[in-house]
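The complex appears here without one of its protein chains, the remainder shown in place.
Let's look at subunit A:
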Amino acid sequence: MTHTPIIPILIPLIAAFSILITKRYGFKVGQTISLLSIIALIFVSIFTLIDITSTEEVLVYKLGNWEAPFGIVLVLDSLSILMVSITSLLAFGALWYAISEKIDKEGVHFHSLFQLQIFGLNGAFLTGDIFNLFVFFEILLLASYSLLLHGKAEGRTKAGLHYVIINLIGSTLFLFAVGTLYGILGTLNIADMAYKVSLLDSENISVVAAAGLLLLVVFGLKSAMFPLYLWLPSAYGKTSAPVAALFAIMTKVGLYAIIRVHGTIFGENAGELAYYYIPWVLNIGLITLTLATFGVLASKEIRNQVAYLVLTSVSILLIAIGINSQDALGGAIYYMIHSTFLAAGFFLVADVILKARTTGYFDKQMPIFKEAIIIGALFFIFAVAVAGLPPLSGFFGKIMILSASLEHTHTAIILSVVLISSLLIIIALSKSGSAIFYDTTLDVEPLDEYKLSKSTLASIFFLFLFAPLLVIFANPITEFTNTIAANLFDTSKYITTVINIEEVIK
């Protein structure tokens, strides 16, 4: 048995505790351990990703060597290792920015909390059973609560309180759903649950359906789908920039959980329950996209606007999952890679603008600030990428999702909502860009000048780099995402590898 699946979980966990233990040797040691851990994580996940792509295996790691439905398993397939790779690359960019802007020094324990956050994220991506998904969700949430409140800023406590309370209620719902599913199906392993659902008695179908939809509510809360997104703009807008950048992956955890849990358990083998959650996801995705676009248009502050942009990317992914075809899911995974990095980078750009201009509000006229040309260029390229204009990757992701939607029965609605929202996002971004960089005044005295360091610039460029790379290597990447999507639709390989049965009953 290979030990690969547990390594991405162990590295950040060990790093987090080593940072605590070595605290007396100074802050630099903790910083170094944190960076080394993330770099090690990048190497491990990228090598495993390449390895998994060539062999197309599903690796199952049995903890304590207990067999699958009884013991806890970690499952590493191409989707989960892709998510782990995205997380580690994103964490590297965010950590780089935090160190170069000295945000990690605003309070103690930034680095160990950061590592615990990565620990929870990687665990949630790699776990093969639903109760451990809950446990890892709690780990990443607890780390995120503390990271959100890290350092001092206006309104952070209030936004944090809302975020914590709503997530605690979400955890309660999660446990209710898990309990119901266990009561009926008698198992918590995702693959085994999928197998048991195919054998379900007709009298129990409605209970399982209700529990499945309750789970969808919980994952929807994590991925900020309508009407559970109201915590997101204030929480993401108020926290420090690198934490907000790392949180760009947090909404994707919810989406990943929907793809993994619902896609496997209520897949095509589920009989009467096959894909019964799909219409909910599609319709809620369309509503979320509409409201998030209005949010982007109505935002008066730059970080708030970026938070709503995260929400639009989440809702496009929800729509892509809701279209429920292999092409749409392949496009969704491509768009997920793009939107995670670009949204994270945009949070960093917004923070730089905020520091240089001293205010993020669009309606306040400020003098032209130092290095406005470089920062303006950064804003421009990120705005182009996030809005989905060619030639950057957002355009290709949207094209793939929209062309997949052409075969759907509600093509007209999907096309019009996505395209009009894209147009409105472009308008909103050009409006805010011109307000920040053109609408200047000499009446106000410039405050203390912010100097954009080369290291900060490099960390932002590191996150931007993925937009052109996704275009240049579009062919191999789309081939890869399409194989992932094909594997997600044919769940029998996942199920048979994990629980060791001959064949899934059709």
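The working rule: contacts are C-beta pairs under 8 Å (C-beta built on N, C-alpha and C of every residue); 3 or more make two chains touch, one makes a residue touch a chain; residues count from 1.
Rule of thumb we're sticking to: contacts and distances are computed from a predicted model.
One subunit of the complex is not drawn; among "Multisubunit sodium:proton antiporter, MnhC subunit", "Ferredoxin", "Methylenetetrahydrofolate reductase" or "RNA polymerase sigma-70 factor, ECF subfamily protein", its UniProt record names it "Multisubunit sodium:proton antiporter, MnhC subunit". Contact with the omitted chain, checked across A:Leu175, A:Ala210, A:Leu230 or A:Leu406, is made by A:Leu175. Set against the missing chain, the residues A:Leu35, A:Leu49 or A:Leu142 yield one that touches it, A:Leu142. Which of A:His162, A:His410 or A:Lys493 touches the hidden chain is settled by the complete complex: it is A:His162. Listed for subunit A, the residues touching the missing chain in the whole complex are 131, 135, 138, 142, 145, 149, 157-158, 160-162, 164-165, 168-169, 171-172, 175-176, 178-180, 182-183, 188.
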